[in-house]
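Apart from one protein chain that is not included, each protein chain of the complex appears where it belongs.
After this line comes chain A, so read on.
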Amino acid sequence: MDLMDVLRAALTQALGPNAIVFALAAIGLNIHFGYTGLLNFGQAGFMSVAAYGLAVTTVMADLPFWLGIVMSFLAPILLAIVLGVPTLRLRADYLAIVTIATAEILRLIFGSVEFKEQFGGSNGITGYAKTYKDMNPYSGELDLGILRFSKDDLWSVTVGWTLVALGCLLVWLLMRSPWGRVLRSIREDEDAVRSLGKNVFAYKMQALVLGGMFGGLAGLFLALKQASVVPSDYSTNITFFAYTALLIGGAARVLGPVVGSIIFWFLIAGLGSIFNQLTDGADPILPTWLMTDTQASLVRFIVTGLGLMLLMIYRPQGIFGDRREIAIDGR
């Protein structure tokens, strides 16, 4: 078994574009769930409207690329308001139900034959990312032995980690402010906040919009880095993997979602590489009656799930979380 290969696969994914997509989505979920206590199970929906906002504007409507970027910022804001108005006055679980359903509805509409003209059906949309590619200042690939990025990925990684850093800075600035204090208080007990004269609905809406915009940014970045928008990329899985990343890193911590995403992808890619090598070839190390190579690609998720369970049992606050915040429970 080649450990170098394992490490290279793990590191390249952990620092690569996929981890950035998850980090951005998880920063949004951190604002929703970690700080405000809003259960958004439809982050994939926010990602998809942003991605399709760009692609539809640029390709289907044949408008300028930068207008497409503007649309991909506006679409998640609009979605957040549409979802928030009926649900944010209700108990927390309603938002969860509505967001998960909306994300699925959006994915099915984007992939439907009926709207093939507008959204490209299950094949999705390509051909909008030229401007983004042309901006790439790099001339070749990066190869550090244990870390290898193609020319395109190198550009995406540069743009992506810059966005993540700016996002973390914004979250840090906001959450140390009295505004952040109101959000954290809403997470604890909305009625108490209401009794002190704060418009809880408005704050929840602001949090939903801001977190949704980070979801949108994740979708936009995903669309740019792979130069195609495909409905299957925005399945509910991606929301729950982003939650996994958030919980690994630690909710309600600025760097929690970022570190969580890095670790999540390090594990997924590293384990994938290990199991792949164990089952690869004509004479695999693991006998085929125990595990075939198709099974191997799935076992990593089982192992990751097991790891997450152990984490929740022995370190429920995540890597960065504050033990004290978890230890004090209820009234």
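In this section, contacts are C-beta pairs under 8 Å (C-beta built on N, C-alpha and C of every residue); 3 or more make two chains touch, one makes a residue touch a chain; residues count from 1.
Quick note on the criterion: contacts and distances are computed from a predicted model.
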item	value
Hidden chain of the complex, named as in its UniProt record, picked from "Paraquat-inducible protein A", "Serine/threonine protein kinase", "NAD-dependent formate dehydrogenase flavoprotein subunit" or "ABC transporter ATP-binding protein"	"ABC transporter ATP-binding protein"
Residue, one of A:T87, A:Q206, A:S261 or A:T304, that touches the chain absent here	A:Q206
Chain not shown: contacting residue from A:V85, A:I105, A:L173 or A:L298	A:L173
Full-complex contact with the absent chain, from A:D2, A:D62, A:E188 or A:D283	A:E188
Residues of chain A (touch criterion as defined above) contacting the omitted chain	170, 173-174, 176-182, 184-185, 187-189, 191-200, 206, 210, 324-325, 328-331
